[in-house]
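Removed: one protein chain of the complex. Kept in place: all other protein chains.
The first chain written gets the first letter, and so on, giving A and B; residue counts start at 1 in each chain.
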Amino acid sequence: MLHILFLIAITAEAMTAALAAGRRSMDWVGVCLLGCVTALGGGSARDVLLGHYPLTWVEHPYYLAITAGAALATIFLPKIMRHLHQLFLLLDAVGLVVFTVIGCNVAMQLGLPTGVVIVSGMITGCVGGVLRDVLCNEIPLLFRRELYASVSVITGCLYIAGLYLGYPHLLVTIGAMLVGLALRLLALRFEWNMPKFVYAEEKTADPGDR
Amino acid sequence: MLHILFLIAITAEAMTAALAAGRRSMDWVGVCLLGCVTALGGGSARDVLLGHYPLTWVEHPYYLAITAGAALATIFLPKIMRHLHQLFLLLDAVGLVVFTVIGCNVAMQLGLPTGVVIVSGMITGCVGGVLRDVLCNEIPLLFRRELYASVSVITGCLYIAGLYLGYPHLLVTIGAMLVGLALRLLALRFEWNMPKFVYAEEKTADPGDR
Partner (left out) sequence: MLHILFLIAITAEAMTAALAAGRRSMDWVGVCLLGCVTALGGGSARDVLLGHYPLTWVEHPYYLAITAGAALATIFLPKIMRHLHQLFLLLDAVGLVVFTVIGCNVAMQLGLPTGVVIVSGMITGCVGGVLRDVLCNEIPLLFRRELYASVSVITGCLYIAGLYLGYPHLLVTIGAMLVGLALRLLALRFEWNMPKFVYAEEKTADPGDR
């Protein structure tokens, strides 16, 4: 089940990344590359940081074909993308919680401490979007607004807590993902945001200004 | 032969990166660092993603000296760089195909599937330039125009197809590189570009807008 959701999630991520590429008038190669990096970048970053080889797309190169294909398909379907806008918001949220649970699983299989398990889930869920924004020359939206990383952390915490309390794995997985999904959709619907930290200062040489 | 071409390629990449640094008025340290990252970043990204340790410059630290030295030398030779502009376009194209073939070889030695071999060639050939553009705070040119990644993919495909068909290694290497080189130079000469994907929309909250 998680595997099918994973395939849906990387497809959706690649397609929304393709739209981001289209907004910046990238060429077809850029669209494909940005799609692959966004969809598979979170898992790759996690695996590289945890030393978990081989990477997912090295073991299953057809993931590259799926994401590149999904990104390319988006080029010919911009009309449809516009109509399915709500659906893609949903799929993007599904991707976030699916990636998070998968990331937690990887870290748990490596026997890593709880803190790292949660961070592993967050990296898997969020780094793809950060890479996309950096490659699009933007400050990552993750850092600026929306409950995105927070939803990932909450999903991861629920998942681990559930397993720790001994509930059945399937139940915990579905439960944590549903809560995370609901939270993300509510945040989108009601435009919940984290408070901002606004710091202005008299301009002086400053290490933080570097 | 590939090794000598590799040394020429990293030197050329470091020098063109130094010019990019000079355009942004970086200081000497920045010129050196950008030169090293651009010339050696593609191979490093490949090795980290494939878990292929030690990295090239860790095993042969003099590559760092060559690239940093080439970048520094560029500072004192901007006049010459201007006159050799055509030569550097050529050397940059040579670098692309040489890096691609080297990247394919590394992945083949690791026994990876064909799709990953081609991607490994493309990463080796192209990521250095992507890192340079990200560090220069630009959307990577690779994503926007020019047949660059495409040339790398075509070179890699020809190389693998040739080996698969049982032609002699040397012949295949030279053949794939010559075709890739010709394609790249023709693309530069006639300003061939991939078609662009331009997507504009009514502004709404959107996952791809993140």
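Following the convention adopted for this analysis, contacts are C-beta pairs under 8 Å (C-beta built on N, C-alpha and C of every residue); 3 or more make two chains touch, one makes a residue touch a chain.
Since the model is a prediction, treat every value here as computed from it, not as a measurement.
Colleague: Can you list where chain A touches the absent chain?
Modeller: Residues 48-51, 112-116, 119, 130, 134, 137-140, 142-145, 148-150, 193-201, 204-210 of chain A touch the chain that is not shown.
Colleague: Provide the residue numbers of chain B that touch the chain removed from this figure.
Modeller: 12, 15-31, 33-34, 44, 48, 51, 53-55, 57-58, 61-62, 64-65, 74-75, 78, 82, 85, 88-89, 91-93, 129, 132-137, 141-142, 146, 148, 188, 191
The definition used in the following text is that only the chains that are shown with their structure count from here on.
Colleague: Hey, how far is the Cα centre of chain A from the one of chain B, in Å?
Modeller: Here chain A and chain B have centroids separated by 28 Å.
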